[in-house]
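FYI, not all chains are in this one, though none of them got moved.
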Amino acid sequence: MYEVLEDFAQQNGLRQTSPGLKLFLGVSSILLCVSSSDPAAPLLVAASMSAAVLALAKIPARFYARLLLVPVSFSVMSIAVILFITAGGAVLLEVPGLPLAVTSDGANLALLLLARVFGGMCSLYFIALTTPMTEVFDILRRLRVPAVFIDLAMLTYRFIFILIEEAGQIYRSQVMRLGYGRFRESVQSSGMLAGALFLRTWESGEALILAMDARCYDGKLGIPGDSRPVSFIAIITTLLYLSAVFGVSLSTGGLVLV
Amino acid sequence: MHIMEGFLPSPWWQVWFLVSLPFIIIGLYQLNKLVQEKREALPLLAVAGAFVFVLSSLKLPSFNGSCSHPTGTGLGGVLFGPCIAAVLGLIVLVFQAVFLAHGGITTLGANVFSMGIAGPAVAYLIYKAGTRAGANTYATVFCAAALADLSTYVVTSVQLALAFPGTAGFLGAFSAFAAIFAVTQVPLAIVEGAVIMLVFKYIVQL
Amino acid sequence: MTTPLLETDNVTYTYQNSPAALAGVSVRIAAGSKTALVGPNGAGKSTLLLMLNGMLRPASGEVRFDGRPLAYDNRSLRDLRRRVGFVFQNPDVQIIAPTVEQDVAFGPVNLGLPPDAVRQAVRDALGYVGLRGYEKRPPHHLSGGEKKRVAIAGILAMEPAVLVFDEPTNTLDPASSEEVMELLDELASGGRTVLISTHDVELAYRWADSVILMERGSVLARGPPEEVFSDHGLLAAARLKPPALLDLYNELGLRGVIDRGVPPKSVLEFTDRIEREMHGHAPARDEPGKIYLCNADRTGGDELRVLVEQGVVEHVGAMGTRAKEFANRERILLDYTYGVIDKCILKALIGENSLIITTGGMVEHVHRRIGEYSAESGRALKATPVQGPVSPGPGRESVPE
């Protein structure tokens, strides 16, 4: 029922590339996007990240296109607000009868934000679609993130998939008994679904404690994975790419660091 | 309501990280202690986190938005205290960002504050106040859930208005953001309140 | 050939990120038939079933109900799902209301029935599955078999024409499995079309009148079970095991011990076949035992208890959930709760008397089955109806003293 990006991360064209490098590339791109004061660099990031996702990771284009729609509703609304509350510069458009106007400053800011969200989201997709969470846990451990946090995250990860599966089945069985026909029924059915899921969660929790005890739980979880060698060419390419974006960013308006 | 990746400029995304950080640090410290004393706390928190995640990925019969379900984390707050609930909120938000593309990495600080800290706190307080005042349980639950949801959107509006006061100033920007998000968030809060109330009713019947 | 009730025409389907789940599947389900979709896990059985009530839409190909291609707008889907009921493998995902009654009412309420009609539908459905009196119970305190029956009642309450069961007996123990399969038989004998998916060849062999063998998203074979399952190569290709009796029969055939022909479907038939093989004919015997047949809806428990206590009958079997309930209530101990008719014929053949308790349309079925057997085997057997106070019959075992 839910298309979880993680499923693609587990098997994509860049699965074997070092997760550390992918994470570094993705996060750096995001930082470059939010720091750029001109839309050019974020748009470049958006284009190159999308290209990497489609051409290298081989994510189906149709699925990726639908993903790009996820941030639209949020961005459209918030950018509309910014468009109207930011004055300054030439007036480009006036709403007749209302004290609302779009000015060039407002339009520029809106454009910049749109580019940043676009670039940022594409970078986030790059990470989400190519780097399995299971490998991110290893990186977090190497970064000395507290073990209790990673353990909790790992257990949560496992149970997310168990519960998603169950929720999907319950939802389906409700649909088959016409549970989501009208609005009222939908609310009722959602409540039932969430309630049933709560019950299941509770049972899972108890079962998990039992299972961990049966396997001699002593406060430890898993082993550090073996680090994969990073290819020299990959590092150089990544660094070259990031410097290029950095260059574009500097030349088009500079960086806003703080 | 999640702020998308790339939307918060410097220095605001860093600011919200700094604001949320103390809660997380205290939460981690408490969590460590809790897990050492009561080993079964970890699996319980884990399934609670998974539950909140799955609940938030359900398509509620409302507009497109996915919500944060601060009531879920609020429940964690009742059980384990607000700081541990914040850690749980952080984990859920990371998974939401990476699995569902809701939210982002640089905006994590701001989102943790609105949905992992402020929202659950409101839910917690209203629930406490309601039970103490002897109000109808279902009404209390409905209010706690709906208002917690509303509060996260109010906080988000504050965060956006601070970052983009425009020429209208903070208050003007805030009212603009609050007004436009009300279109989706108010119905969502009511639906969520109703759903959580039904869940509560469901559990009581068991 | 008449138009089948349900039909798929070369349907394909692929889940995201996976190989094809269905690679061009065409099946025809006749109205009133008992069909089993047989194959290992992952063969595409569930995917196909989910297509039949429009939960999944084929990537290509067509699904037809009653001759008309499915439409996928909300209205048509609602209509379809009311007519094609689907019982999930795991009742825990299907029964989610806090009480049995509320759960069974879920479908009828969504159909928009008035409260009285809903109540009636719930009462009927619970009665049918033998769970009257369970209305207020919370489902998660029920046993596996009871949960399954609640799930079935929830679908029955919507009065579908076709019932689709995904792995109906998975995780159930033998007694609960038998109850569920009997329920399926009752449903089919009541004129409904019943379709199940299973990886249990033994079960499909006994129950179905038509089998569709699937593996890796394709149909390997279709036909009557004894034909499909006799082909070792086919079963091996579908990673399934032949039913034990069929396996034995084939090995005996290979060694030339027994003539190969239509394979026996039950222990009864098998015994007869071997006996005939050994003696060249069915040996003459003493007077066969009697088979008493009682319609639990029409008889009181007292009459039956007399039969049992006076030693007139040595074995008692009940068919159907209501009959078993009846026996339970009347404290009549049951020796047979599954394969009852065959067991009683077997006993009659060795000269012992038995009693079959059943209800409704199943009474006719018992007469028919015994008549058929009698005609085939040339041994005069028939069921003696029990009505009102019974005078001890003239069977070999008479009233003691």
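Order of writing sets the labels: A, B and C. Residues in every chain begin at 1.
Heads up, the rule we're going with is that contacts are C-beta pairs under 8 Å (C-beta built on N, C-alpha and C of every residue); 3 or more make two chains touch, one makes a residue touch a chain.
Computed from a predicted model, the values in this text were never measured in an experiment.
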Counts per chain label over the entire file, given a single displayed copy of each: A x1, B x1, C x2
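What we mean here is this: only the chains that are shown with their structure count from here on.
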Chain contact topology (line, ring, star, complete or other): complete
Remotest chain, chain B as reference, centres from CA atoms: C
Whole-Å separation of chain centres (CA-atom averages), chain B against chain C: 50
Distance from the mean Cα position of chain C to that of chain A, given in whole angstrom: 49
Chain A-chain B separation of Cα centroids, rounded to whole Å: 18
In chain B, residues with contacts to at least two other chains: 202, 206
Multi-chain contact sites of chain C, meaning residues that touch two or more partners: 98, 140
Residues on chain C engaged by chain A in the complex (per definition of touch): 16-17, 50, 53, 55, 74, 78, 81-82, 85-86, 88, 90, 92-94, 96-98, 106-107, 110-111, 140, 154-155, 158
List of chain A residues in touch with chain C within their complex: 3, 7-8, 11, 60, 63, 166, 169-170, 172-179, 181, 185, 192-193, 195-196, 199-200
Chain B-facing residues of chain A, complex: 2, 4-6, 27, 30-31, 33-35, 42, 67, 70-71, 73-75, 77-78, 80-82, 84-88, 106, 109, 113, 116-121, 123-125, 127-128, 133, 136, 146, 148-149, 151-153, 155-160, 162-164, 167, 171, 180, 183, 186-188, 190-199, 201-202, 204-205, 208-209, 212, 217, 219, 256-258
